[in-house]
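First comes the structure, then the notes that go with it.
Missing here is one protein chain; the remaining ones are kept as they sit in the complex.
Now for chain A:
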Amino acid sequence: MSASATTASAASHKGPILRALSRFVMNHVAVTGLVILLIILLAVLTYPLWWTYSPNQIDLRALNKGPGASHWFGTDGVGRDILARLMQGGRISLLVAVISVAISMAIGFLVGAVSSFGGRIVDGTVMRLVDLAMTLPPVIFLLVLASIAGTGILPTILVISLLSWPVLSRMVRARLLELRERDFVIAARGMGAGMAHLLFRHGLPNCIDILVVYATLQVANAILLEAGLSFLGLGIPPPEASWGNMLNAARSTIVIEQYAWQWMFPGAALVITVLAINFVGDGLRDAFDPRSDLQ
């Protein structure tokens, strides 16, 4: 017995999460996405150190100026530097996305957990409420919520996080319902485990794949939602920059036709970031899939 245990290869002497990560590293598209994402993050976080203009600094000699040596990405109608606003907007957009996803993940996990461990009646009630939340048309729900909550960073985070948890709670519930009947969870119950132990020692680690994948894909979604809200004037109000309200500010026909840099750069930043995050999310999903070990 001991002989076969010690001959187990060193490569397999890793936990399930490490094995998933090593599969992730093998996925070139996902790694490319991660690298792009890291570059964007680094640029957004450090721009005051290497860029001379600040996002709300007005340069009256350079209104609607195209990309050039002093303003790399050009300026907007009131002479603000597009690159500086793009970086600041990236901060806001990513901040809103990450925080709202963290909140909706916590809500989604807890609702799913209560539903799956709370017994038949609680489960039924909670899931009907989730049904209700899911049947609301998202755009209208968003607009109503946003008009109640108002504009600004906090209300935008609130609105986005309230919109996106139901799907996650469904996935968590399904996973935990299955988990509840697994022998090792029954063993833990047999040793006297309470709800908290079951949820956090068994439930959470076994939902980590769902949560990570959901988080990455939902961050992309939240960036788009934030942009959409800001574009409609219900998200981040000017003069604070966000990718959404930069697009909103650039939507007149003249700007679209003649000052293309004012919408092209925030649009491109949005597309590249969302794509990169989606690649990472897809890569993580494949990496956490237990069947991928067989290939």
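FYI, contacts are C-beta pairs under 8 Å (C-beta built on N, C-alpha and C of every residue); 3 or more make two chains touch, one makes a residue touch a chain; residues count from 1.
By definition in this document, contacts and distances are computed from a predicted model.
> Leaving aside the chains on screen, match the unshown one to its UniProt name from "Peptide ABC transporter ATP-binding protein", "Pyruvate dehydrogenase E1 component subunit alpha", "Acylaldehyde oxidase" or "Cation acetate symporter".
So the chain that does not appear here would be "Peptide ABC transporter ATP-binding protein", according to UniProt.
> With the missing chain put back, one of A:48, A:138, A:205 or A:239 would touch it. Which one?
Only one listed residue reaches the unshown chain, and that is A:205.
> So which bits of chain A touch the chain we can't see?
Touching the missing chain: residues 1-2, 4-6, 8, 12-17, 120, 182-184, 186-194, 197, 201-202, 205-206.
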